[in-house]
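Below you'll find the structure I mean.
Only one protein chain is missing from this complex, and each of the others stays in its spot.
Our next item is subunit A:
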Amino acid sequence: MTASPFVVLKDVAKRWNGQLGVEGISLEIPEGSFTALLGPSGCGKSTTLRLLAGLELPDEGQIFIDGKDVTTSAASDRNLSMVFQSYALFPHLSVAENVVFGLKVRRVPKKERQEKLHRALEITGLLGYENRKPGELSGGQRQRVALARAIVAGQRLCLMDEPLSNLDAKLRNSVRKDIKKLQRDLGITVVYVTHDQTEAMSMADTVVLMKDGHIQQVGTPENLYNSPNNTFVAEFVGAPPMALIGTDALSGFEQGKTIGVRAENIQIVPKGEGRLSCTVNESEFLGSETLIGLDHADAAGLCVLKPGLSMMPEGDQIDITFSDEHLHVFDAAGQRLAG
């Protein structure tokens, strides 16, 4: 890429009373991309987003948006919009008033305001709900009002803080597609915080996986899935996550390492022919396949997928195998070894 990235974070750190918030966050986000900040709760992903939004000021480092240093700028000077986890709709204002609130504050003329409102409501499918109060809307509709409010001003950068976490599973799926489509159609840059790896993997162009205030890996979803930087990434990404096996339990490997292997690359083989012998601890029917959870003293998260309904009795001893080409090797500290 020749053009300088749209959003840049340079060694940004934020600490809470000396305690760790985020540390050494460096990121480059190209314009028009969809970036997901992913991680378990307390990993600093929301803090990173709030630093970017200007709701918090960093202790160290610099933030650039569209080539401008905005490290200490007020939130309103950063030309961005934000969707909050709780939606943060004004409960006493109607849908229309909520959506145009920002335009009104910025003294956009009434005619233009009406046009933008109409367009935003059209895009989010909220026409006809103009006069409802947020309290009279369903969760999904409220979510769309929050989206409409975020896009109405036509800002090029939109931040989203777990916007789907208050929706039920079915709705989450459809809104996920809507958001992705919205982002593509409008060509805006979205930075999206989530703790749900499925969400991040399915929507984002770039996933930033964080843990304890540090970035663990930045990459495309397939990059994170296929070559995790360390065991944390390996265990966080994918459903089911990658199984980790200590090499002490296997022959033909250097001792003291950890290998990772995904469920889809493990096969059950007749007794005596496998590389590892384990105990079945659960069978979970998923519809098109059945997930068999396995126990082994030196392995964590070991499981295997079998097509269709194929439950196995708990406590059964089975042998499994996997080929070397599908293995990921990590050193004792959990870092990926080349290959």
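What to note about this one:
The criterion applied here is as follows: a residue touches a chain if its C-beta (ideal position, glycine included) is under 8 Å from a C-beta of that chain, and two chains touch if they have at least 3 such contacts; residues count from 1.
Keep in mind that, in the parts below, contacts and distances are computed from a predicted model.
Going by its UniProt record, the hidden chain of the complex is named "Lactose transport system permease protein LacF" among "Na+/H+ antiporter subunit D", "Xanthine dehydrogenase family protein subunit M", "40-residue YVTN family beta-propeller repeat-containing protein" or "Lactose transport system permease protein LacF".
In the complete complex, the hidden chain is touched by one of A:9, A:25 or A:82, namely A:82. The hidden chain makes contact, of the residues A:24, A:42, A:102 or A:140, with A:102.
In the full complex, subunit A touches the omitted chain through residues 53-55, 74-77, 80-82, 84-86, 88, 90-92, 101-102, 105-106, 133, 135, 149, 153.
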